[in-house]
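Missing here is one protein chain; the remaining ones are kept as they sit in the complex.
== subunit A ==
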Amino acid sequence: MEKFISLTDTAVPLEIENIDTDQIIPARFLKATDKAGFGENLFRDWRFNKEGNPNPDFNLNNKKYAGSILVAGDNFGCGSSREHAAWALKAYGFKVIVSSYFADIFKGNSLNNGLLPLQVSPEFLEKLFIAINSDASEKIHIDLENQLIKITSTGESEKFDIDPYKKNCMLNGYDDIDFLVSRKEAIQKFEDTKLQF
């Protein structure tokens, strides 16, 4: 996994609530057996019309907006547990998703893939939308070490929470498998002493 320490970049706003993983990556694209190529189909049915042409009203197609930060409405990533959603966002080029709420499984999946789900207060989310909507070149600064997100033009900032274990993994670029495999003896001991089904 790649390390994540800090980032300053422009953002793409997606002011829609309850964006579910079926929208992020529709089920018909889940037939692949590897992780490559999901970026092309990210938000497929919103990004493209029935004829397969880009939908000009969708912000990912709006030339004004670019960057590796996606700022989205409340309750992002609800629905199906498909990790393909995190792979698609990552493959498309996003490194951070900002929202005022993340569905549990999506949050875990993102962290496991080095994609930072950054939860802010509804008020700060509103400020972010206002800043980006009034100037698409607005830079957002994210500092994982100090758990801080900042709107650079106004200097407004907010602290965010992250599980300390997960933070450590992101900062150092290692994952749960490495850790669990290192605990093999404890797992063996558990199996030897506790009720087994």
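One rule holds for everything that comes next: a residue touches a chain if its C-beta (ideal position, glycine included) is under 8 Å from a C-beta of that chain, and two chains touch if they have at least 3 such contacts; residues count from 1.
Here is the rule we go by: contacts and distances are computed from a predicted model.
Colleague: Name the chain not shown, per its UniProt record: "3-isopropylmalate dehydratase large subunit", "Sugar ABC transporter ATP-binding protein", "Alpha-ketoacid dehydrogenase subunit beta" or "Phosphoribosylformylglycinamidine synthase subunit PurQ"?
Modeller: In UniProt, the chain excluded from the picture bears the name "3-isopropylmalate dehydratase large subunit".
Colleague: Given the full complex, what residues of subunit A touch the hidden partner chain?
Modeller: 16-18, 20, 22-23, 26-28, 30-35, 45, 50, 73-75, 78-84, 86, 101, 103-105, 108-109, 112-113, 163-165, 175-177, 179-181, 183-184, 186-187, 190-191, 194-197
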